[in-house]
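A single protein chain has been omitted; all remaining protein chains appear in their positions.
Think of it as A and B in the order they're written, each chain with its own count starting at 1.
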Amino acid sequence: MTPLSLALAHSLPEVILAVGVLGLVLYGALRGKASDGPVTEIAVGLLGAAILVILLGFKEQAILFDGAVIDDGFGRFMKVLALIGSLTALVMGQDFLARERIDKFEFPILVLLATLGMMVLISAQNLISMYLGLELMSLALYVVAAFNRDDLRASEAGLKYFVLGALSSGMLLYGASLIYGFAGTVDFAGIAAATQGHVSIGIIFGLVFLMTGLAFKMSAVPFHMWTPDVYEGAPTPVTAFFGSAVKMAAVAITVRVLMTAFPGAEAQWRQIIVFISILSMALGAFAAIGQTNIKRLMAYSAIGHVGFALVGLAAGTQEGVFGVMVYMAIYLVMTLGSFAAILSMRVAGHAVEQISDLSGLAKNNPLMAFFFAMLMFSLAGIPPLAGFFAKWYVFNAAIQAHLYPLAVIGVLSSAVAAYYYLRVVKIMYFDEAAPAFDPPTPALRVVLAITSLFVLFLFAYPALFIDATATAAKSLF
Amino acid sequence: MYAAILFLPLIGFLIAGPFGRQLGARPSELVTTSLLFVAALLSWIAFANVALGEEPGSVALLGEWFSSGALRAEWTVRVDSLTAVMLVVVTTVSALVHLYSIGYMSDDPSRPRFFSYLSLFTFAMLALVTADNLLQMFFGWEGVGLASYLLIGFWYQKPSANAAAIKAFVVNRVGDFGFLLGIFMVFVLTRSINFEQIFAAAPGLANTTIHVFGAEWDAMTITCLLLFMGAMGKSAQFLLHTWLPDAMEGPTPVSALIHAATMVTAGVFMVARLSPLFEQAPHALSFVIFIGATTAFFAATVGLVQNDIKRVIAYSTCSQLGYMFVALGVGGYSIGIFHLFTHAFFKALLFLGAGSVIVAMHHEQDMRNMGGLWRKIPFTFAMMTIGTLALTGFPYTSGYFSKDAIIEAAYASHRPMAFYGYLMTVIAAALTSFYSWRLVFLTFFGKAQWADEGHGAAAHSVGAAAVAGHAPDAHAADAHDDHGHHGPLNPHEAPIVMLIPLAVLAVGALFAGLIFHSDFIGEGFNEFWKGSLFLGPDNHILHEMEEIPHLAALMPTIMMVAGFLIALYMYILAPATPARLAAAMPALYRFLLNKWYFDELYDKIFVRPAFWLGNLFWRGGDGAIIDRLGPDGVAARVVDVTGRVVRLQSGYIYHYAFAMLIGLAAIITWYIVGGVR
Partner (left out) sequence: MIAALFFYLFSAVLIASAFLVITSRNPVHSVLFLILAFFNAAGLFLLLGAEFLAMLLVVVYVGAVAVLFLFVVMMLDVDFAEFKQGFMRYLPVGGAIGAIVLLELVLVVGGWRVDAASLANVASPAPPAMSNTLALGRVLYTQYAYLFIAAGMVLLTAMIGAIILTLHHKVGIKRQDVAAQNARTPKDAVELRKKSFRQGV
């Protein structure tokens, strides 16, 4: 195989998405109707095809396109997670968008473009491909956040996200140029070589700016401020997309940059990670308590969970990366399940999103209440549900790296965070019944059931999942 | 095939459990029962192949469970001769009990639940006996505990059933705690929980010591004692036995399956399975003998005076389990397992027979209200008599081979406590014979007590009052007794589905000993067990027990006859004797009737102080000190913090941008001020 054809073969999932997007744009534009028609179905098919190609495709590691891209186990794992997130968000959201009359064909196309950006981002091997991937993803996200442009809150959310995102992109670019200036290269491997031994303060500065940009995408404190507003304002399927796929990509690239480009500066970046991790966990735990809107609650929950995932990264070891990956995978499942439940919150055709609307769900729809309760318990990290294992692995890694204060703070804040998850359960089970929800669509039911059963029964046979993750984690070392 | 044996009951549970209500009662019964019969058939094939045939034992790995450091747990199906024996016992009795329950529970509204629990229990028990590591064994161990809890409390409308279920659960928890500690010890000593590794490492650990509480202890003794503690709980041995009689609150088929044939023998199985460990801990084995012998004697004495038909059999079970432990303690693991095997048949037979009697009497369980039933239900009478013969060790029935072997082995052994074991088991043999025949005579012979008095609550309260403050069991079936029957009682034989299991078990009770005794404990020992039971180099118990004096070997039979004659005299020839005896020795009578006052003792020692302590901590410690300074105070602070944090979220973009910039500046300043470290 020539280098080009090999490279194309390795990036077949990206190629599928890119070509598919172009085809769908043409199709949608020529068709000229308002509703999305089969575009969503085709987009779902493309995402599914990409997942299959990754699962059945190459198993070895390869650096492609003159060092711009790497195809490795870690990347494939995180890509599959991101693809699952996008796919599920699309499937779950179709009905919602149709009811809100914003089911334009551009929506799935933008989701595909964002996903393509995530794939580029996750497999980035130099600063340029990282930036391009990030921008591709972000631009599409700005638009989908404001997709319901006639809705004031959605427009506001999109605008806020755009302005702050531009600021963070600027910082990231500034950091990248500092790093380029001091290391003389944009290549991750080259940067790693340049930071071996002595690390100049310039590179540290560049790293700080770079981390700022990435932390913004992960919504880690203090770069999280957009999160609650955007989560609340954006249409719910978009929020699900933000909470699932986007988080996967952001965390993946953070791990990759720090592990492959800056192993020499580990002592330095660990301080940043510990800092934002502690702030995120604490803020996620405390600020969520006062919330009355379930989407806003999920936003703070996301902030807290990113903090937990970063605990594993702070360890900087293979166990740590493994912990982060386990965490993200389980978090993906829990988030998708929770949003399936939130999307099902619909009274007499209108979407509701107050936590109090869940009152007495256990009487109106016991199965849904049970599934949602399991997801909440899992998010709170209660054994033997999957969320417990997620936390266990990252804390374990932190302990092994002797980051005892971090682990202790993590456990304490997860105890505080348990309060508001349990409050949701309490409201569902013990409060006076509110008006019953409309029956959820089959897609939502399936997603809710699968995710809840996953978190419920992961403990019975975790070996398959854990082994796959461990293998993928090895590829970074 | 082995996996099929294991999972068929689980499938039954998964069908009848969640979907039972949709399926309806009859399909649930049929599905679970037929699956169980298939499993039983497969088990017999496995038994023929592995134990009787030449096929070697195997360990099939179903999948990894998890691994954490050195700890590796797997899902396995280990099938060797010991497992094969247990498979046969468990699936056969379970299948028969399923069948029997179709008749026995025919008027219960929640039959699917009942059958799903039965199948769940069977699955857990099979997981226990097929385990190849301690953790899976513990999984099964807890699984059967759970199923037992659910089944004892099956009639959850009855407070007494709930109380009994909780009691069984809590008492077992004490034993399980020991078992868990034992597993931890094994893991600490061998860095493994897999049987192969543990057994390989066991001989090397014979004289190691551990340092705990400022003293050196023999590691294997401690380990085995802890493990045995688990067995004591599960097998209702002396001190942890109190839950078993109360467990009779459950439906009678449950008593037959769980509290006679299978679950309670899990402790025996566990000790036999771990024989390589116990062989290295002679002191622990002496303790096993002591507990076993004491239980055998103690339970038999209590059984003498009980009036509830099921309780008598329950104490008998307790006592027989004691026998098994005596056998294990003297090193005769195969004898213990042999007794387990035969006991499963005749005890299940007795329980199911008792169930048949209870059905005939319309859920009357007090034997003093029975009598003269043999004319009315002759088939049940015949079956009960066969069970009684086997239990008392009538020559050439199965009990004769296994029980006498235990007594002989106890005589032949040179271990400390072995003679105590011999003495107790011989006396208990007489007592066993007495209370067994007493049961038969009271139930089937004499004057028909039910004929002249109406059956109803009045009869119960009379019975209760007669036994000065103790006869809660007399009400056992009140809540369940919903197929109203007014007017005079007319005992009738149970339906055919209930009689078939009786007949099958009766065959086992009569001939199992005769057929298998040479394999289990005789010349065929090595070919049969194929090393699945471990005997130390100086353990010749099977050989030695053949060479004991003739009189010592004859003792159990003599005792059996003596017991029979006394019972015959007291309950047939001179029916007034028991009352006179009770009047002559009121203290002793009450002592026995109240089961040596164990429940009252535990109530005083454990239950009340625990409640008192709990109240103290709750009201004083938790409410007044911790809540006010802890959660409530902390919660108030948390709310304060939340309020402040939420106010940061102003909604203005420039505030957000400022927050980002401040964060950035803070991190950069940190590096400038602190320097790059």
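Convention: contacts are C-beta pairs under 8 Å (C-beta built on N, C-alpha and C of every residue); 3 or more make two chains touch, one makes a residue touch a chain.
The structure displayed is predicted, hence computed values, not measured ones.
> Omitted chain: which shown chains does it touch?
So, taking every chain into account, the missing one touches A, B.
> With the missing chain put back, one of A:Ile16, A:Ala50, A:Ala89 or A:Leu136 would touch it. Which one?
Of these options, the touching residue for the absent chain is A:Leu136.
> Give the residue, chosen from A:Leu113, A:Met328, A:Ala398 or A:Leu476, that touches the chain omitted from the document.
A:Leu113
> Check the options A:Gly170, A:Gly202, A:Pro366 or A:Pro383 and report the residue that touches the missing chain.
Considering the complete complex, A:Gly202 is the one touching the chain left out.
> Touch as defined at the start, partner being the missing chain; which of A:Ile54, A:Met118 or A:Ala194 qualifies?
The single option touching the absent chain is A:Ala194.
> If the hidden chain were put back, which of A:Val53, A:Leu172 or A:Val186 would touch it?
Once the missing chain is taken into account, the touching residue is A:Val186.
> Under the stated touch rule, tell me which residues of subunit B contact the chain that is not displayed.
Counting over the whole complex, subunit B touches the hidden chain at residues 654, 658, 661-662, 664-665, 668-669, 672.
> For the chain that got dropped from the picture, name the residues of subunit A it touches.
7, 11, 18, 21, 25, 64-69, 104, 106, 109-110, 113, 116-117, 120, 128-129, 132-133, 135-136, 139-140, 142-143, 146-147, 149, 158, 181-187, 190, 194, 200-202, 205
The working rule: only the chains that are shown with their structure count from here on.
> Taking each chain's centre as the mean position of its Cα atoms, how many Å separate subunit A from subunit B?
50
> Under the touch definition given earlier, write down the residues of subunit B that touch subunit A in their complex.
Residues in contact with subunit A: 63-67, 638-639, 641-643, 645-646, 648-649, 651, 653, 655-657, 659-660, 662-664, 666-668, 670-671, 676-677.
> Along subunit A, where are the residues that touch subunit B in the complex?
159-160, 163-164, 167-168, 171, 199, 201, 204-205, 208-209, 211-212, 216, 221-223, 225-226, 228-229, 267-268, 271-272, 275-276, 283, 286-287, 289-291, 416, 419, 461-463, 466
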